[in-house]
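What follows is a short report on a single structure.
Apart from one protein chain that is not included, each protein chain of the complex appears where it belongs.
We just call them A, B and C in the order they show up, numbering each chain from 1.
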Amino acid sequence: MSNKYIGKAVKRVEDKRFITGKGKYTDDMILPRQTYAYIIRSPYAHAQVKSIDISQALATEGVVAVFTGDDIAQSGINGVPAGWQVNFKNGDIMKEPPHPLLVGTGSTVKHVGDAVAVVIAESKEIAADAAELVEIDYEVFDAVVNPVEAVKEGAPLVHESAPNNIAFDWEIGNPKAEVDEAIANSHHVTSLEFVNQRMVPNPIEPRSAIGHYESSSDRYTLYTSTQNPHLIRLLMCAFVLGIPEHKVRVVGPDVGGGFGSKIFHYTEEALVTWCSKQIERPVKWTSERSEAFITDAHGRDHVTHAEMGFDKDGNVTALRIKTFANLGAYLSTFAPAVPTYLHGTLLQGLYTTPKIHLDMTCAFTHTNAVDAYRGAGRPEATYLLERLMDLAAHEMGVDPVELRLKNFIPPFDGVNQPGYQTQVALQYDSGNYHEVLRRGVAMLGYEEFRKAQAEAAQSNKLLGVGFSTYIEACGIAPSAVVGALGARAGLYEVGQVRVQPTGKVSVYTGAHSHGQGHETTFAQVVADKLGIPLEDVEIHHGDTETVAFGMGTYGSRSLAVGGSAIVKSLEKIIEKGAKIAAHKLEANEEDLTFADGKYTVNGTDKSVAFGDIALTAYVPHNYPAGLEPGLDFSSFYDPANFTYPYGCHIAVVEVDKETGKVSLKRFIAVDDVGNVINPMIVDGQIHGGLAQGIGQALLEGAIFDENGQLINGSYMDYCMPRADDLPMFELDRTETPCPHNPLGVKGAGEAGCIGSTPAVVNAVLDALWSGGFGHVKDILMPTTPERVWRAMNS
Amino acid sequence: MIPHSFDYKRASSVEEAIEILQNGSYAKVLGGGHSLVPALKLRLNAPETLVDVTRIESLKGITIEEGTLIIGAANTHHEIATSAEVQNSLSFLADGASAIGDVQVRNKGTIGGSIAHADPSADWPALLLAANAQIVIQGADGTKTVAAQDFFTGFFSTVLEESDIITQIRIPIPPAGTKSTYQKFVQPASRFAIVGCAAVKEPSGTTRVAFAGVSDYAFRDEAVESASSSGASVEEAASKAAEGVSIMSDHYASEDYRKHLAKVYARRALVEVS
Amino acid sequence: MQLTGSHTLAAPIEKVWQMLMDTDILAKIVPGVSRLEKTGENEFEAISEIKLGPVSGKFSGGLTLSDIVEPSTFTLNVSQNSKIGNADASIKINLLALDAQQTEISFEGEAKLSGLLARTGQRVLSGVANTLTKQFFTNFEEEIAS
Partner (left out) sequence: MEIKISVNVNGKNYVREVEPRTLLVHFLRDTLRLTGTHIGCDTSSCGACTIHVDGVAVKSCTMLAVQADGSSITTIEGLAQGAELHPLQEGFKECHGLQCGFCTPGMIMTAADLLAKNPNPSEAEIRHGLEGNFCRCTGYHNIVKAVQYAAEKMGTEISA
C-alpha cells in the first residue's frame, strides 16, 4: 500500500476558517436570551468572608440574579475535586479539600482570585457596573506562598484539614539508604539547589464558558474552552453538580490554545451551568486577562536540592533529590500526578544511573492551583538532570557532550532488544540516544563554536552553548497502570469511523484539537488507510453529543492513543469490507488484498472499489448472508505502555557583560517523536514548545509577594517571548518507531518545551564560565538581565 | 475590560476643547488614547467626560519654520518616526519615536498625549528634554510656551492645568554637525524603557543628556552634560549618570541595577554622539 | 512596598508632634486624604482620593495611631479600600530634635497592596511611594510655614 498522505506536509484543512476570521470560539457565541456573568473575586490571598451585601447590586436595573457561596452551599454542592489521588508514603489518604464554586460567608478565601459572588445581568456592562455595588467585608490573615515555607511549623494554614499544609508526600526509586551510600562513595558529587519557577500558561484565548439549561427537555449544554469535554462532563456531573450525564452535553468548540491549562475542570464551568438552571437562561462568563492570571492553573513551581554522584571515570553513580512542589490552594484535576508520576518517573533521563531516589513533598499555599503546563513534570525532571550534567562537566573539567555520551543508555529498538527498565518504574520503548546528540553537535559545528567562544571571551559579548537531552513519557497511558497510580479515570481513547453510503468518511475522536491540527493529521491516516482522497474524510471532535467518549488532548497523547483508536476502527472497517468484497467478487475473503482504495483478488485484476463496498453496506440488496448492514465502527484503544519521545536541544546565547542581557542566537533541536504523519505539523509543534521552554528560561515567571499577591499579573509585567526575542529554529529529527502502537508514533506536543529550558540556562552559564565567572553555579529562571548581571558581579 | 460610563465630546477646535474642559465635570483629554483607554478599561480611572482632540486640524502637521521643527500635538508616533522633516533635522527623534511601544501603538498614540501623561518610563519626555524642546500650551488664559525642562514636574506630573491643551512641540534645529542618539533598554513585556538615554552633542561641544525610565520623571542629567561639554572622557562623563536622583525599582530592575544601566547607557549614547 | 524616608523640618519637635496629633492638620499633610473623622481614641475614618497619571481612585477606610510615645514616636496604621484594590500600611514615625528649631522626621514601614493595584501597578509603585513621600514632606513644610 502506498501512502499518499502519511509522512507528507499536507496543508491544514482547519486553517481556512481561522485565516478568514470564521473560527468559532466560545466567546464568539451569543445564545438567544443569553445573560452575562461577572464573578467577584477576593483581592486577598487568605481572608475570612465576614459578610456579603448584594442588595444594591440586585436592585440594579438589568441585573438578573446575584448568587453567593451560601446559595451554592444550600443546594448541597461541595466543590470541584481532584482527578487523581496520590497517597502519603505511609499510606495515609491524600488531603483533598474541595474547591468551592463560590466561597460563602464565614468561610475563608484561599488565594487572590478565589470567587465569592457572581452577578448575572442582561449585558456585560451592567454586570460589571453592578459587581462594584456588592459589598464584601473580609478579615485578612497572613498568607504563605512558598512550598518550603508552607510546610514549616507555624506557617499559616491553607486548609485546617491539611496539617503543615502537606497534601501528601511521596517517594520513588531505589531504597534511600542505597542511594545515600552510593552518593557517599562517589568520586565526585555535583550538588545544586534550584527553583523551577512558577509559569502562567497564558493561552491567548482567555477561558470562557456558557451554561445553557433548557427546562423543556431538562437538559444542559455547556460550551467551554476546554481540552477535554468528556472529562469535564464526567467530573461536573458525577462529582460536582450531581446531574445525570445523559442530561448534559459539553462542547469544546474552537479553543485558542491550552498548553495544559484548559485540561482541568474549573469551578466556573460548574458555576455557569448551575446558574443557568437557577435562572433558566444561558449564562456566559468570559475571563479577562487580569482575571486569567489569578484563576487559571499555573505550572511548575518546584524547589529542589539535587545531588548527582560520579565515579572517577565520569560514570553517574547515583542521583538523590529532595523537592518541594507547590500545588497552590486547591488540588486541580491533574495536580497530584504532575510532580509525582509525570516527574519522578522520568528521573532516569537518558542515563544508566544505577541508583535514584526522589523524596517529594507536595504543599498547599495561598496561590492559584498549580497543575500541568506543557510538559507537566517532565520538564522539571529534564531541567534537573541536564543542569546537573552541564554543571558536573564544568566542575570535573570534562566536555558536557562527552559526559552525556559516556552515560547514555545504549541503543535499543524495543523489538529485537527489549525495552529499557529504569530505576523509577518505567520501561522505555525504543531509542538511539547517541544519534540525536551526535547530529545536534554536528549541526552546531562544535569545534568552530568553541573557537568563536574563546575569542568572544575577550570582549563584552560572551558566547555560550548549552546542551540538553531529554526523554518524556507520553501518550498516557495504560488505564490499568494509571488506575493503580491513582487516576480516577481511564486513559484510553475512543475513535469512531463512520463510512457514509457514498464512501465519504466521518471520524469521531475523543481527542480534542486546540491548535494541534487533528483535522488534518487524523484525516491523513484515515485517507491513506482507506485509499480515499483526503477531502472525503472529516474529523469531528470536541462534542460529547457526537463523540462516544474521550479523554481529551494533553500529554502528547492524541495521535499515539486517539490515532490508534481510529486505526483499530479502520481495521474493523476493512475487515468487514472484505466480507462484502468477497461476496461481490465471488472470492474467498483470504484471497483478497485491500490496497489503494480497492479490494483485489490476489493474482487477478478483479477488484472492487471501497466506495462500492460502502454503498453495498448501506444498500444491502446483494449481501453476504448473516452480515449486518452498515459500515460504522467504534473502538476504545488502551495503550500497552507510554511512548517515549526523546531528543537533543542545543542553545547558543550571547551575554552582554555590561547589562547581563541574554540574546538567543541559535537554537538546534534534534527530536525523535517516532514515526511522523505530518512533518509540517510536527515541526510546528516543536517550534511552539521551544518558544515556551525558552520563555521559561529567559523571560517568564509568576512573582507572588509574601502576601500572596501576584505582582506581575498582566502582560505589562509578565514577559513572554515575542517575535523579536527568538531566532529561526534549526530542526532535524530521527525516526525510531514506537514498537507498541499501530502507527509507531510517540508524540510531539511537549517535546520542544521539555528539552529547551535547560539548554538555554546551560548556555547562559557556559557563557559566564567562558568569561571568567566560573564560580557561578546557578542563575534563577527567568535569567533576566539583572540576575545575570548580579551573578557576574557576585 | 468595561470602562465606567462617561460622556464623549469631540472638539473641532482647541477653544471648544478648552470650553468643555472648563465646564466643571471631571474631564480628561483624549488623544490617541493609548495611555488613557487601558486605564479606563481596568477601571483605574473614571472621568465623567472625555474630550477627543484628535480631529482638531490645527494640532496636526509637521513643519519647519525659521530653524524650528514644529510638531502638532496630535501627530502619532508613527507620523513623527516617518516624517522626512524630522528624519532630516533631528533623526534621533525619529529613532526614538520608532522605539515606542509597538507598531499599533505608534499608529495611534500621539506625542501630545504621551507628554501630557508624563509616564516616567515613556520615551518622549527624555527625547524632548535632550532636544531642548518648547511645549506650546493653550489654556483658558491664552497660550504659553514652556521649555521641556520646566514642563515635566514630577511623577506623571506636568505644568498642565486641567483645562490646558498641548498644541505644538517646537524644537530648535541644532547647528549642522550636531550628533544625536536615543539608546533604550527595553522592558520586554511592557516595551517601556527600563533606561532610555537621549543625547545630543553640538559641534561646540555642548551636550544634552536626558533619561527616561530611571527616576520618577524624565530628567536632564546635568552632571553628565557638564562633564561631557567640558571635555571629559566618555567613560568619566558616563560614570556621573543618575547620581543624586531618586531611582525607580520594580521586579524587573532594582534600584542599583537601574543605576548601573543608566551609566552603561549614558556611555553608549555618548559614544554615539562623540 | 517598603516606605522609608527622612526629612528635616524647620520647627521644634513639640510643634511637629502637635501637628501630627492634630487631625485637621494630619488630613492636610497626608497625601490624598480629603477627610479624616474621629471615630474613637486615636481612631479615624479616612476618605482619600489618589490621582496619579492615568490612575484616579477614591479610597475609604480607617486610620489609627498606636504605640504613641510623646513626642518621639508613633505608628500610623492606614487601611484604605477601593474598587481597584486595597492598601494597608503600617508606618513607624520617629521624631528627633536636631536643635531647638529643627526636627528630623523619619519613617519606616510597609504598604501592602491588593487587587488590581497590586497586579498591574508594579511598574510604577516605587514612583508612587517616592511621590507620596515627597508630597507628605512638602505639605508638612507648607503647613509649618502657614
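The criterion applied here is as follows: a residue touches a chain if its C-beta (ideal position, glycine included) is under 8 Å from a C-beta of that chain, and two chains touch if they have at least 3 such contacts.
For clarity, every value in this text was computed on a predicted model and none was experimentally measured.
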item	value
In the full complex, displayed partners of the excluded chain	A, B
Touch with the omitted chain, as defined above, among A:Thr544, A:Gln692 or A:Thr784	A:Gln692
Omitted-chain contact residue, chosen from A:Asp28, A:Asp218 or A:Glu575	A:Asp28
Chain not shown, touching residues in subunit B	1-8, 10, 30, 33-34, 37-38, 40-42, 50, 52, 54, 78, 101-105, 107-108, 189-191
On subunit A, residues whose C-beta touches the chain left out of the figure	11-12, 14-25, 27-28, 30, 125, 202-206, 254-259, 288-290, 514-517, 680-681, 683-685, 687-692, 714-716, 720-724, 726, 728-729, 752
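Here, only the chains that are shown with their structure count from here on.
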item	value
Centre-to-centre distance between subunit B and subunit A (centres being mean Cα positions), rounded to whole Å	44
Cα-centroid distance, subunit B relative to subunit C, in whole angstrom	31
Intercentroid distance (Cα basis), subunit C paired with subunit A, Å	48
Residue list for subunit B, restricted to those that touch at least two other chains	42-43, 187, 190, 251
Where subunit C touches two or more other chains, by residue	83, 116, 120, 122-123
Residues on subunit B engaged by subunit A in the complex (per definition of touch)	1-2, 4-5, 42-43, 185, 187-190, 251-254, 257, 260-261, 264
List of subunit B residues in touch with subunit C within their complex	26, 35-36, 38-39, 42-47, 117-121, 154-157, 187, 190, 192, 216, 246, 248-251, 255
Subunit C to subunit B touching residues, read off their complex	52-57, 83-84, 116, 120, 122-128, 130-131, 134
